[in-house]
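Beneath this line is the structure, given in structure tokens, with notes to follow.
Right after this comes chain A.
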Amino acid sequence: MGNHVFANYGEVVAMLLFGIGFTNLLLQKNMIKKIIGLNIMDTAVYLFLAEKGYIEGHLAPIVVNGDLNPETYINPIPSGLVLTGIVVSVSVTALMLSLTIRLYRRYHTLDLDEITTRLKKEGR
Partner candidate 1 sequence: MEEKMNFILLVPILFPVIAGVFLVWKREFRKRRNLLWFVGTALLITGTFVAVNLMGGERRLTAFYLTKELPVFFKLDALGRLFALLVTLVWILAGFFSFEYMKKEKRETRYYGFYLITFGVLLGLDFSGNLITMYLFYEFMTLASLPLVLHSQTREALMAGLKYLFYSFCGAYLALFGIYFLIRMGNTIEFTPGGVFESGFLAEHETLFLVITMLLIFGFGVKAGMFPMHAWLTAAHPVAPGPASGVLSGIIVKGGVLALIRVLYYLIGPGFLSGTRVQKIWIILTLITIFMGSMLAFREPVLKKRLAYSTVSQVSYILFGLAVCERSAFEGALLHVVAHALIKVCLFLCAGAIIYRTGCKRVEELVGIGKKMPVTLWCYTIASLGLIGIPPTSGFVSKWYLGMGALDSEIPIFSWLGPMILIISALLTAGYLLPVTMKGFFPGEEFVCKREKEPYLMTAPLIILAALTLFIGIFPETVLTVIRTISGVCI
Partner candidate 2 sequence: MEFVLNFPCFSILLAMFAAIISSVLKGRGAKILNTFVVSLVGLMSLAVLIFTVRTGECYVYVMGHFPAPLGNELRFGALEAGMALFFAVIMLLSLNGGRRKIKLEIAENKEHLYYVMVNLLLSSLLALVYTNDLFTAYVFVEINTISACGLIMITEHGRCIEAAMRYMIMSLLGSGLFLIGICILYDLTGHLLMSYIHTSIEAIVEAGTYSVPLLVTIALIVVGLAIKSALFPFHAWLPDAYGYSTVSSAAMLSSLVSKGYIFLLIKLMYRVIGFPIFANSKVIDVLFVFGIAGMIMGSLSAIRENDIRRMISYSSVAQIGYIYMGFGLGTMAGMVASIFHILSHAATKSLLFVSAVGLTDVSGNHKDFEQLTGAAYRNKAAGVAFTVGALSMVGIPAFSGFVSKLLFAQAAMDQHEKMLPALIVLAVSSVLNVIYFMKTVIRIYTPVQTGYPSVRAKENKLFVVTLICFIVLNVLLGMCSQPITEWIVQGLNVFA
């Protein structure tokens, strides 16, 4: 067990980060902190993917000097996935931030629960 963990320390760190991000997104009251949690969570996944795709001593999968031997390069697919994932997470983060700005302008607080109680009090 111990040596497995040690051999795959990158994945272990990724999972820890994922857990941290997940709990933050779930439990933080402040919306900005929630968004930070979201980003930690997503980054952890990219770390995981990158760690999986990396092969010790191989190059980035960009052909520069005509070397077409696949042994030279690392697995390109996880890198592609990471890129796609980053696009998704950026757009989601932007959406979340814009929502936060909206709510802050209207209610002058970043605490989602407080907004909810206030809305309930308004009775609308």
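Here is the rule we go by: a residue touches a chain if its C-beta (ideal position, glycine included) is under 8 Å from a C-beta of that chain, and two chains touch if they have at least 3 such contacts; residues count from 1.
How these were chosen: all candidates are chains of the complex that A comes from, given by their letters.
Since this is a predicted model, take the numbers as computed values, not measurements.
Evaluated over the candidates 1 or 2, chain A touches in this complex the candidate numbered 2. The residues of chain A lying in touch with candidate 2 in their complex are 18, 21-22, 25-26, 31, 34, 38, 41-42, 44-45, 48-49, 52, 77-78, 81, 84-85, 88, 91-92, 95-96, 99-100, 102-103, 106-107, 112, 115-116, 119, 122, 124.
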